[in-house]
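All protein chains but one are shown in place.
The first chain written gets the first letter, and so on, giving A and B; residue counts start at 1 in each chain.
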């Protein structure tokens, strides 16, 4: 945790560097200070086929869902979410200026009783910190 | 909101026009009358790798998840869901007739306290309506 999954309409390829958008989200997530660095995973899924609003093909969308573990109160989650959303939204100003576009972001909480993980990135980061 | 995400086995490419299926869902969602037009986003994600039931490669699946905002009662959600599912299911009759296939549809409700959006499609639709 946390997992950010972005889904986006394929027509954004001409309007946006999706890898850079993932990096904006990653950096904003780090800056909230509430997530362990080694757990942050942002990714994007390109959707070749889509149908939006009244079906005009030049409409675009980018939707992001964040899944996090239990244990953070609502105030903490709202503030972190707002910070990340604003960073992403600012990054997309040019897309809003040049096209009809819908951005959205929702947060979900995973049930800790049915959650499993294995991760050697945490240890790699600790080793770097110790030797760096 | 609402967000429809379809995941489908890549072997459907030969049996189905996925873009047309997205459009069937979009149209059915509009016809329920319970969603703001500018918020409807349907998309499909092609899954190249999959393993179904007893692992025969000619099995196919199409799974759709709808995420909506809070504020609609269960009866409204059930009726809208049924209407959309029946439209999609009818559209897939030929796939069922020609192959072993699994269709599914689930609805989820987003937590309004941790939901963010920015959308200039609503305004574009209003402007069109006013000038049309």
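We adopt the following convention: a contact is a pair of C-beta atoms (placed from the backbone, for glycine too) under 8 Å apart; a residue touches a chain by one contact, two chains touch by 3 or more.
Being a predicted model, the structure only gives us computed values, none of them experimental.
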{"item": "Chain not shown, touching residues in subunit A", "value": "1, 3, 5, 18-19, 21-23, 25-26, 30, 37-46, 67, 110-111, 113-121, 124-125"}
{"item": "Subunit B residues touching the omitted chain (full complex)", "value": "7, 9, 45, 47-55, 59, 61, 63, 65, 74, 77-78, 81-82, 85, 89, 92, 96, 100-108"}
